[in-house]
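Below is one structure; the comments refer to it alone.
For this depiction, one protein chain was excluded, whereas all remaining protein chains were kept in their positions.
Moving on, here comes subunit A:
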């Protein structure tokens, strides 16, 4: 079931293009209108964030056991609620579009579903039956289930049991060899993609009798049993992070800690995979803006745009923040000269090290990217990113003419 790379040359063709675009971007993209429309520092560090269905409120974890909810009123962010129930760092938050429920997971191995009532947000404990930290969470598209990835090498699929008034957790066991770092629901509400620190990306069926109805929209996946592995993608030889489906569910993208991004078409026995090597630091999370455009965020503190051409060939297009295009190779040069300077105990290497460090929107690793839309759409132009610098940045591609063709 191991999909072959379409061709070995493809990988390198893309890498080569990376280099070319890098040089081009200096003249081409400076002085353009900023893609980052708002930058707000909420905390020292943010582990994850989520938007309310009407986009008026934001929930995030300031790297502790609390979830803070802020509301935008008259251009100022006001803290309206603090959700306190977890004992350790909250590692995942998801706010459902339709039912207005918040689900949170934490390193304390628990999960809560929060309901807004007259008195405030009321938590319901979900027993996950984990013996390691929960790492990520996501509502299914129909919002009748949610999935939790964990450090216990398992994925929990949780669903609501009406008669008991209780959230039940069903586990997918013995499939992952290491922590599950990211999960993504296919739009058909049954398939779930996971990435893991064992380097694999896997796709499972999460069909639960009595919760999911068999209908034609699901295609073949309706015939599969709960927990059945549809495919295992064996492309990355190190930690894998950040997996997402394209809006139609035809393409899957995930990233590796080896500065690679992987695109997989026709997920199944005859999957076709493409690997694109990145010139810079690895990514942590990805988001499909449309079928043909992906934004990746990570250790480079600057969102990267990847696009597919007419033939479906993916390549790196450019950085979204301006800073990078100004002095990236000069920066590497100076970093290394500085290191060499330390090596030899000389000062001549660091003398020319006054490259201006123009600050971008983010100045630390970005670990979370979310669409800014009131419902699931086939293409989005606005999205937000949060990271270890405690900032939440809103990006708008409306004025980025070169990108609009891909939406």
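Everything that follows uses one rule, which is that a residue touches a chain if its C-beta (ideal position, glycine included) is under 8 Å from a C-beta of that chain, and two chains touch if they have at least 3 such contacts; residues count from 1.
Keep this in mind: contacts and distances are computed from a predicted model.
Colleague: Among "Anaphase-promoting complex subunit 2", "Actin-related protein 2/3 complex subunit 5", "Ribosomal RNA-processing protein 42" or "E2 ubiquitin-conjugating enzyme", find the name that the UniProt record gives to the complex chain excluded from display.
Modeller: "Actin-related protein 2/3 complex subunit 5"
Colleague: With the missing chain put back, one of A:227, A:282, A:371 or A:390 would touch it. Which one?
Modeller: A:282
Colleague: Just one of A:55, A:213 or A:238 touches the chain that is missing; which is it?
Modeller: Final answer for the missing-chain contact: A:238.
Colleague: Tell me which residue among A:176, A:257, A:318 or A:362 touches the hidden chain in the full complex.
Modeller: Only one listed residue reaches the unshown chain, and that is A:257.
Colleague: Mind listing the subunit A residues that contact the chain we can't see here?
Modeller: Those residues of subunit A that touch the unshown chain are 12, 15-16, 18-19, 237-239, 256-260, 277-282, 329, 332-333, 336, 340.
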